[in-house]
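Complex shown without one protein chain; remaining protein chains in place.
Note that the chains are named A and B in the order they appear, and that numbering of residues resets to 1 at the start of each chain.
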Amino acid sequence: MGDARRALALVRKDLLTERRSKAAFNAMAFFAAMVLFIFSFALGPDAPGMAAGSGQTLLQYLWPGLLWVAIFFTGILALSRSFQVEMESGGMEALRLYPGDKKAIYAGKLAANLIILGAMELILIPVSAILYNIDLIDKLPALLGVVALGSLGFAAVGTFYAALTANLRARDVMLPVLLFPVLVPVIVAAVKATTLVVRGDLMGELWTWIRILGLIDLVLLTVCTLTFEFAIEE
Amino acid sequence: MTADKFGKICGIAALVLLAVGLATGMLVAPRERIMGDVYRIMFVHFPSWVGTAAGYLTAFVASIAYIKTRDFKWDYWGQAGAEVGLLFNVTGLITGALWGRPTWGVYWTWDPRLTTTAIMAITFAGYLVLRAFMEDPESRARAASLVAIVGFVNVPIVYFSVRWWRTLHQVQSSPETVDPQMVWPLRAMMLAFLLLGVFMMTRRVMLARLRGEEEMEMVRLEVARD
């Protein structure tokens, strides 16, 4: 009970801090916009998608993959910011000195990161759909479900590694180096499921992939929950 | 039996088996019908994965033990396992690429096994990079252990996710089942690489322990002085 309150207090504190400083969000919004433009320049806005065939542009064809690349790269900013706030106030030791289970800290940080990530995605998805001319309206519920599951996997591992690297001098280098290999299953399943949502699910595979994604989330979440208290030691 | 002695025995046995395995594999085993002599790289390629598995498994178990006990012995084993595992992992990737070119026509393909082994190499390379960045022995041992634990648990997840991902595309079949006459050299080489891995790990642990103890001893002297 006390631990649930602690986790909630941490979420509220993080969101309040973020709402006032907007340090992570501004950087993320700017970065996400740049990524969308860079994709467009790199792949050519009108280049036809050869594999797609049916009058799609390359950008439209690749959108599921591009979306997740943008989410992961942008999300890194939120993760490192999340623990930067703690370092500025005196490090993780403040949180560790409070009584109670340290899993509450993980839960709180994870939830706050997920919410910030979600806010960014709610902008990223429609903006990229508009920029690349993709019709998503009727696919929205399934898409949001897949995005939520993929983001959960990302945030679960990301929060863990951000805590682990928070007091390293080279944290900006080490976070992606350690995080991305572990995220491979998440990105594979998330991109696959998103593709099925967007391009249509001819063979009825979508549900299988959603379950695979959920299973991956569950395993990663369990491992990270069990080991988090050691990650914030020093 | 001390680890030192055990390591030495493993080393000598590995040497003998390597000689036997290589000689029979290169000279006695018949040419392969389709691949010709090229297939003989498998006498190094397959055993590499035995060494990789032994190394990473050691790193994983030792890391859990370190987190539980905080005994530096386990940190030394973790580091040794990761380094030896990575060495064999890279050997396996390179020999695989060399073998893949003449037989499949490409150096690399996104087969689940290839992808998983590459991710494994990146994970444990990250482990070693992290160690290099951290100076404080306690923090380094703790952080590295966590990276090894999460990274190792992730390996099967990567394998299955990539396998399911690729099922709609062509699945790269494994090379033909091995001819009985090639089995014995291969088994000898696999055992040889396993023993070689164990030998190298015991040496690496001894080295790490010497360094750690030297550091500790200096400290003890300093603490005892004045």
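Following the convention adopted for this analysis, a residue touches a chain if its C-beta (ideal position, glycine included) is under 8 Å from a C-beta of that chain, and two chains touch if they have at least 3 such contacts.
One rule holds in what follows: contacts and distances are computed from a predicted model.
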TODO: Select, from "Xylose transport system permease protein XylH", "ABC transporter ATP-binding protein", "Phosphoserine phosphatase" or "NAD(P)/FAD-dependent oxidoreductase", the UniProt-recorded name of the complex's unshown chain.
DONE: "ABC transporter ATP-binding protein"
TODO: Touching the absent chain in the whole complex: find that residue among A:Asn26, A:Ser89 or A:Thr222.
DONE: A:Ser89
- [ ] Could you tell which one of A:Arg6, A:Lys109, A:Arg171 or A:Lys192 touches the chain left off the display?
- [x] A:Arg6
Open item on the list: Suppose we count only contacts with the excluded chain; which residues of subunit B make the list?
Closed with: 70, 135-138, 215, 219, 222-223, 226
Task: Residues belonging to subunit A that touch the chain removed from view - done: 2, 5-6, 8-10, 12-13, 16-17, 20-21, 85, 88-91, 93-101, 233-234
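To be clear about the criterion, only the chains that are shown with their structure count from here on.
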- [ ] Starting from the mean Cα coordinates of subunit A and subunit B, work out the distance between those two points in Å.
- [x] 32
Open item on the list: Under the stated contact criterion, what part of subunit A meets subunit B in this complex?
Closed with: 157, 160, 164-165, 168-170, 173-174, 177-178, 180-182, 184-185, 188-189, 192, 212, 216, 219-220, 223-224, 227, 230-231, 233-234
- [ ] Show which residues of subunit B lie in contact with subunit A when the two form their complex.
- [x] 67, 115, 119, 122-123, 126, 129-130, 133-134, 139, 142-143, 145-147, 149-151, 153-154, 157-158, 160-162, 164-165
